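Our next item is chain A:
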Amino acid sequence: MKNWFKLISWVAVIMTGALLIYGIHDMPAWGDPDSPANAHVSPRYILEATEKTATPNIVSAVLADYRGYDTLGETTVIFTAAISCLFLLRRRGGKK
Partner candidate 1 sequence: MGEVIYSAKPLWAVLVSMIAAFLILLTGEKHRNLREGWTILAALIKFGLVFSLIEPVLAGKTIEYTLITLLPGVALQFRVDAFGLLFGVVAATLWIPTSFYSIGYVRTLKEHGQSRYFFCFAMCLSSAIGVAFAGNLLTLLIFYEILTIATWPLVVHHEDESAIMGGRKYLVYTLTAGCTLLLAIGITYSLTGTLNFTSGGFIAGHGSPGLLILLLAMFIAGFGVKAGIMPFHEWLPSAMVAPTPVSALLHAVGVVKAGVFGCVRVILFVFGPELLHQLGVWTILAGVVAFTVVVAGLLALGQDHLKRRLAFSTINNLALIILGVSLLSKNSMTGGILHLANHAFMKITLFFCAGAIYAKTHKDHVSQLDGLGRQMPFTFAAFTIAAMGLCGLPPVNGFISKWFLCLGAVETHQIIFLFVILTSAMLDVAFFFPIIYNGYFKKPLPDVAPKIDEAPMLMVIPLCMTAIFCIILGIMPNAFLNFFNIVRLAVANVLGG
Partner candidate 2 sequence: MIWQLDLFLLLFVIICALAAINIKDLLSAVIILGAYSFFMCLLWAEMGAVDVAFTEATVSAGVGTVLFVAAVFKTVRRSKD
């Protein structure tokens, strides 16, 4: 059973790897300044973030402002994890 399981995981891993490698072929060259990822949305952040949000750090600007709700979600994730851990690790049936 153990070998069988290892075999399955090897197959899954190799299939995933093959798929990933297949995807590499069409990727833009590493560090290409004109790749779509660098050319479509992000230039606007670089150009106007400092002006609009008055923050020199563009990452912070985007994090806190443009994509503020991602950050809110991130905070919520932490909160969720904290509550989950408390929920799990506190003693059962505790009478406060």
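Picked so that all candidates are chains of the complex that A comes from, given by their letters.
Criterion: a contact is a pair of C-beta atoms (placed from the backbone, for glycine too) under 8 Å apart; a residue touches a chain by one contact, two chains touch by 3 or more; residues count from 1.
Just so it is clear, the structure is predicted and the values come from calculations on it, not from any experiment.
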* Among 1 or 2, which touches chain A when you look at the whole complex? -> 2
* To do: Flag every residue of chain A that touches candidate 2 in the complex, lowest number first.
  => 57, 59-60
